[in-house]
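Note that one protein chain of the assembly has been removed; the remaining protein chains are unaltered in position.
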Amino acid sequence: MVKVLFFARLRQQLDTGEIALADFCGSLSALREALCEQYPHWRVYLQRDDIRMALNQELAEPDTLVNAGDEVAFFPPVTGG
Amino acid sequence: MVKVLFFARLRQQLDTGEIALADFCGSLSALREALCEQYPHWRVYLQRDDIRMALNQELAEPDTLVNAGDEVAFFPPVTGG
Amino acid sequence: MKAVDRIEVCETPLNVAVEYAALQGNSGDGACALFVGSVRDFNAGSDVCGLALEHYPGMTEKSLQRITGEARSRWSLGRVAIVHRVGPMQINDEIVFVGVTSPHRQAAFAACQYIMDRLKTEAPFWKREAIADQTGNATERWVEARASDAEEMDKWSAG
Partner (left out) sequence: MKAVDRIEVCETPLNVAVEYAALQGNSGDGACALFVGSVRDFNAGSDVCGLALEHYPGMTEKSLQRITGEARSRWSLGRVAIVHRVGPMQINDEIVFVGVTSPHRQAAFAACQYIMDRLKTEAPFWKREAIADQTGNATERWVEARASDAEEMDKWSAG
């Protein structure tokens, strides 16, 4: 199982902060595409160029591989400080 | 009359913090030379390259003219902060 | 002495005096540079009347630790503190405190600015502003990231 988190504006747009994906195997970008196929109305929000990805609480590139037990997160550009 | 002040190491070396010069007319460097002629043992301290000059409480170049009533100061490089 | 970094995400008001005091005590560190960011009453032309900060618990702390570690690898630093508030806050409330001590003034300034520049571009915090409109009603909006923050960060790679 892979835990997937959404934050800030993206969390509000998708109307969820967390989902679980069973039996996923592939890259972060493949995971994103799988989500968009499962929830087609997410595509316009989730496939934006400015959406950042994290794997196990570290920023990660789209081609990073996801393994069972991993924590994945999608979020807009950060605006802290 | 021109008031002349000395600070920090220079004040200790000359063993005075303040003197008055009557009827001086000329540049800051001429004033320095006049002091060295009047007190020859000051020359080694007062003619050092690193000695700074101020006229009326503003840093000034050696060729600045001094007028009656002015306040002149000589001091080593500053070390505050 | 082993360097211990203070990295904290808090929901309660930030106390700058307490944070400054906690940075003291390294008697070889003559320099201390601090930055405090507060809630402004305007942003992008609108009147801001309040702010809420969301973050990614777990990743936030890892991110701040990584930034601190990289600052330490670039400069000789004594103590480092990063305190960031989350949750709802008011105009003038402090959002972030960054404090760095060092034997050298230039290192303290550079590290403090570097930490802020990286925090702004990679630490997972998001601001949502409450905006007062002409009729006095409040609406909310997510703050947009600014290109200038990414540009500030780029200068550290170029150097």
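We call the chains A, B and C, going by the order they appear; numbering starts again at 1 in every chain.
The working rule: a residue touches a chain if its C-beta (ideal position, glycine included) is under 8 Å from a C-beta of that chain, and two chains touch if they have at least 3 such contacts.
Just so it is clear, the model here is predicted, and its values are computed rather than measured.
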item	value
Shown chains touched by the chain that is not drawn here	B, C
Residue, one of C:Y20, C:W75 or C:W142, that touches the chain absent here	C:Y20
Given C:G37, C:G50 or C:P124, the one touching the chain that is not displayed	C:G37
Interface with the unshown chain - residue positions in subunit B	5, 7-9, 50, 54, 57-59, 73, 75-81
Absent-chain interface as seen on subunit C, which is shown	16-17, 20, 24-25, 27-42, 91-92, 103, 105-106, 108-109, 112-113, 116, 120, 152
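Methods note: only the chains that are shown with their structure count from here on.
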item	value
Separation of subunit B from subunit C, taking each centre as the mean of its C-alpha atoms, in whole Å	48
Where subunit A and subunit B are represented by their mean Cα positions, the distance between them in whole Å	72
Subunit B residues counted as touching two or more neighbouring chains	none
Sequence positions of subunit C contacting 2 or more other chains	none
